[in-house]
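Note that this complex is displayed minus one protein chain, with the remaining chains in position.
Moving on to chain A:
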Amino acid sequence: MDNIAGTKSSLSWAVQISVILLVVIWLVPTIGLLVSSFRDRDQISASGWWLSPFAVEQNFQAKIPAEEAKPDQGGFVIEGNIFGGADTEVIRFGGARSNPTIAAVGETAELTRDRTLTVQQNGDFTYFSPAEIKRDPSIYYSTATPPDFSLSNYRNILFSNNMDVAFINTLTVTIPATIIPILIAAFAAYALAWMDFAGRGFLIAMVVGLLVVPLQLALVPLLQFHNKIGIGQSFLGIWMAHTGFGLPLAIYLLRNYMVGLPRDIIESAKVDGATDFQVFTKIVLPLSFPALASFAIFQFLWTWNDLLVAKVFLPSNSESWVMTVKIADDLLGSRGGDWGILASAAFISIAVPLIVFFTMQRYLVRGLLAGSVK
């Protein structure tokens, strides 16, 4: 279609630019979080992540000892180096908390009570006071801290904040809750697609209708039910809940796919004496692999990312938290301002879905198209 007259218009540049713009808007927030997850806590609050490749200007305070003061030029002078010889550079300095960076290096800053202060780039300072110095004076200075990227946020959140436990819990919830509904749904989808029985149309309509039922309805009655049969809030309960909630989409997607399989294959197998069970396991199931894979990805992403079901059906003690609950209920409350920790926690929780997503994207898209566009 590329060479139809008129399609290669002047719009082509506008198209390129608008797509770039959209991609940037869609990508930048995630990149920001990723960059921040590697940065030191103080650096995050000192400069934006978009400036992270550059040095950060940070303010410090140093006390200088009053007893080193020597009488000189009709007053008292303290000399020395604020870094004690370390290899750092001062950018600005000052002598008062209210205005910590009043002077540039090399200048002489006028302080209160006629005192003066000079700081050199390498940290050498000269402090002069006309009167005797009784208390240790403070020097305020700012240095350029080089960019500091490390895995310390990840180490911190994983090993001292129980995020590793939450990670394992999430896996524990997700794997059974992905595999079991697929199996149940595949049999049901086959029956709805290829078996003839009274009430089939009604059942299909019911499955479509149930796609829409809000989860919220299920919470209270089912929790009561779980308590009554003795499961209560537990992993077993959440597996059952995810299985129930995932089924309508699974049956719907798989049935739509199976209906599209060629009728001849199935009928000739039956003529040759295959039972429905054999037709299903030997022919339909292998042929349905793309649809099974796409639903598996969906159900995996959905159970991995779920917050609501986990909040209701899992016990609320910290040993049973999945990552979403851990982040939403614990970290955002207790570590609300600690952006480095939050960012690394978010990345730990989205790493697995992202890997699954980018490796299996083909199947995901195919499944979406099989189920939604008819």
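Here is the rule we go by: a residue touches a chain if its C-beta (ideal position, glycine included) is under 8 Å from a C-beta of that chain, and two chains touch if they have at least 3 such contacts; residues count from 1.
Note that contacts and distances are computed from a predicted model.
Enquirer: What is the protein name, per UniProt, of the chain that does not appear here: "Lactose transport system permease protein LacF", "Protocatechuate 3,4-dioxygenase subunit alpha", "AzlD domain-containing protein" or "Hydrogenase expression/formation protein HypD"?
Expert: Answer from the UniProt record of the missing subunit chain: "Lactose transport system permease protein LacF".
Enquirer: In the complete assembly, which of A:Phe245, A:Phe295 or A:Tyr363 touches the absent chain?
Expert: A:Phe245
Enquirer: Tell me which of A:Val19, A:Ala131 or A:Leu151 is the one touching the absent chain.
Expert: Candidates A:Val19, A:Ala131 or A:Leu151; residue touching the omitted chain: A:Val19.
Enquirer: Looking at the full complex, which residue from A:Phe93, A:Phe128 or A:Trp304 touches the chain that isn't shown here?
Expert: Per the contact definition at the top, the residue touching the missing chain is A:Trp304.
Enquirer: Can you say which of A:Ala96, A:Ile168 or A:Ile265 touches the chain missing from this structure?
Expert: A:Ile168
Enquirer: May I ask which residue of A:Ala188, A:Leu261 or A:Ala293 touches the chain that does not appear here?
Expert: Per the contact definition at the top, the residue touching the missing chain is A:Ala188.
Enquirer: Out of A:Pro221, A:Pro262 or A:Pro286, which is the one that touches the chain we can't see?
Expert: A:Pro221
Enquirer: State which residues belonging to chain A touch the missing partner chain.
Expert: Interface with the chain not displayed, on the chain A side: 1-2, 4-7, 9, 11, 15-16, 18-19, 22-23, 26-30, 32-33, 36, 44-50, 168-169, 171-173, 175-176, 179-181, 183-185, 187-188, 190-192, 195-197, 200-201, 203-222, 224-225, 235-236, 239-241, 243-245, 247-248, 251, 275-277, 280, 301, 304-308, 311-312, 320, 324, 327-328, 332, 339, 342-343, 345-346, 349-350, 353-354, 356-358, 361, 365, 368-369, 372-374.
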